[in-house]
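The next block holds one structure in the form of structure tokens; read it before the comments.
Only one protein chain is missing from this complex, and each of the others stays in its spot.
Note that the chains are named A and B in the order they appear, and that numbering of residues resets to 1 at the start of each chain.
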Amino acid sequence: MVAFIIRRLLQAVLVMMAVGFVAFSLFAYVGDPVAIMLGQDFTEEARMRLVRDLGLDQPFFVQYFNFLVKAAQGEFGISYRLARPVSDLLMERLPATLELSLCAALLALLVGVPMGVYTGLNRDSFLSRLMLTVSLVGVSLPTFLIGILLILVFSVLLGWLPSFGRGTTVALGWWTTGFLTPTGLRALILPSITLALFQLTLIMRLVRSEMLEVLRTDYIKFARARGLSNRAINFGHALKNTLVPVITITGLQLGGIIAFAIVTETVFQWPGMGFLFIQSVSAADVPVMAAYLILIAFFFVLINLVVDLLYYAVDPRLRVDRGAAGGH
Amino acid sequence: MDKLSNRPLLEVKNLRVEFPTRRGTLVAVDDISFSIQPGEVLGVVGESGAGKSLTGAAIIGLLEPPGRVAGGEILLDGQRIDNLPYEKMRRIRGKEIGAVFQDPLTSLNPLYTVGRQLTETILTHLDMSESEARARAIGLLQDVGIPAPERRIDHYPHQFSGGMRQRVVIALALCANPRLIVADEPTTALDVSIQAQIITLIKRLCREHGTAVMLVTHDMGVIAETADRVAVMYAGRIAEIGPVRDVIQRAKHPYTEGLMGSIPKLGNAPARLAQIDGAMPRLTAIPKGCAFNPRCTKRFTPCTQLRPDPIPVGATDVACWLYDQTKKAAAE
Partner (left out) sequence: MDAVRRFVDSDVFYSFRRSPIIIAAAIVTVLFFAGAVFAPLIAPQNPFDLRQLNLMDSSLPPAWLPDGLPQYPLGTDTQGRDVLSTILFGSRISLLVGVFSVVFAMILGISLGLLAGYVGGTVDAVIMRVADVQLSFPAILIALLIDGVARVVIPRELHHDIAIYVLILAIGFSGWVQYARTVRGSCMVEKSKEYVQAARVIGRHPIAIMLQHVLPNVLGPVLVIATIHLALAIITEATLSFLGVGVPPTEPSLGTLIRIGNNFLFSGEWWITVFPGLALVVMVLAVNLLGDWLRDALNPKLR
């Protein structure tokens, strides 16, 4: 158990270092930060001082190491575009993105998994075929288009729900939440649905195909031959075996939600990190891009770690050493 | 043993199993009849594709769609079971008819302990408390020869070796003390050394519990060792059925003769191993008349025209025109 976690943690650190390297390369070699920060008029002396302050005169690996140390402390320098510390910018926008992603993830899971189970078990029913057809439309709808259509219907035509922003938020320490005010909650509805819909259809289709796969296995046939009730077979045996692949896929989907938050936030002008990132890409604001990359990678690594631990809880084959239990 | 009772435990009458495909209907099991007496071991032997596994699946009511029973009857204790609704048949499976599948590695759910799989089966069919079921499960594991069952019951399938897993599978089939077990190639996936142990185990358990067994296999050696009677299947039909001694030592159907010739015997070793020319026809191209006629060395006129029905010869029934006196006489 401990060895397993340590191995996973080491892998996570390696991935983070690799991403850090990409981010650092961006930072150090893409564009000329000195020229950008100095603007039009500068003296040679000012330039030299800035180069020294930024540590740009030092060897590559020293710079990389310094970058990692600073990144670990949450320091990513100053935004070229907004001339403010990148960490402040991200921190301000983190709650908005996380609250949106959480709502979308819950929606996608709580609706997608049951629908997948239903269509897997009743593969030939009319409702299943309908859901499957609709889901293909769902997979074919780009996230931004879903957002636009929802805005068109619910904001422009019906005028029921707001089309942009977070509504009124309440500050809890440094965290600002939209969960506590009616306008904040109303503002969450359309973006959450937009963000969840694509993932929801994917999760449903994947759970369904895993379910079908498991229902074809010998142990399910054998369970039928033992005369177990359908309930016990479907929900006891099949569903539990479906869980293992579904957990992986869901983990990946959660990552997808964080990435597609960029699109949703742009459509709804949601003041989150994704919106900030897009603005930074358009303005070539490298420090923000690099920091966002590292932060996202951190979330991904975290999700993967949780997924691995969940595996461990579900699948006994990982828990017990085959040899130790004795053979023939 | 109760071989004198005149009503068979299981009767299969004119069973026909079909697979509809886009190129027409394939008849995988064609009009076969046999019966199993209480406590009897019936071996069913044949090449793969002969329809023997499908016959087993039809009996436990688990033919995989689109396969279906298209005709005939299956009776358990004189009651038809082939047309029962799913829920009624489910109560018979595991309780009256147990099943053992080919591959013990895939027959057990990897995510549950063997104890949980045993107790859930016991509780499904028998009116017991949890602790009684667990005690029975330990007893069953002991019965099938698993050492230290009190400890092993809480282990997961992957912690058992292949042979041990097949013992667990057999224990699962015995959970509710069924009167018939359909065992589909129970030893094929195992090492040769383990095969003998499993065969001995099945024989012993049947004797002790008075359980009848339908043993489906392609291995004539296993049949010779275990079965009381044997049915030889070819291209979806029964070629010959009779007491195991008669069929093995005095095979009547030319196909059975060829099949016997392919097992090397100790003692009077033949000069060469007899071999049957050609291969079993595919279901899409079963020849007219006797399905075996293109490969048969004793073929004569009626074989290519009419399909032979089983003809009693001594204790055996043989589906071969050689034993029809009028046809034979007409030909000579």
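The rule is simple: a contact is a pair of C-beta atoms (placed from the backbone, for glycine too) under 8 Å apart; a residue touches a chain by one contact, two chains touch by 3 or more.
These figures come from a predicted structure and were not determined experimentally.
Engineer: I'd like the shown chains that the missing chain touches, ordered by label.
Structural biologist: Contacts of the omitted chain with visible chains: A.
Engineer: Out of A:M115, A:V263 or A:L295, which residue would touch the omitted chain in the full complex?
Structural biologist: Reading the full complex, the residue touching the unseen chain is A:V263.
Engineer: Please pick, from A:L50, A:L141, A:A232 or A:L318, the residue that touches the omitted chain in the full complex.
Structural biologist: Only one listed residue reaches the unshown chain, and that is A:L141.
Engineer: To test your reading of the contact rule: which positions on subunit A touch the chain that is missing from view?
Structural biologist: Residues in contact with the chain left out: 15, 18, 26, 30-31, 136-137, 139-145, 148-149, 151-152, 156, 163, 209, 212, 252, 255-256, 259-260, 262-263, 266-267, 278, 281-282, 284, 286, 289, 293, 296-297, 300, 304.
The rule is simple: only the chains that are shown with their structure count from here on.
Engineer: Just how far, in Å, is the C-alpha centre of subunit B from the one of subunit A?
Structural biologist: Between these chains, centre-to-centre, one finds 54 Å.
Engineer: Once bound in the complex, which stretches of subunit A touch subunit B?
Structural biologist: 217-219, 221-230, 232, 236-237, 240-241, 314-317, 320, 322, 325-328
Engineer: Hey, which residues of subunit B end up touching subunit A in the complex?
Structural biologist: 60, 62, 90-95, 98-99, 101, 103, 106-113, 120-121, 124-125, 155-156, 158-161, 163-164, 169, 172-173, 175-176
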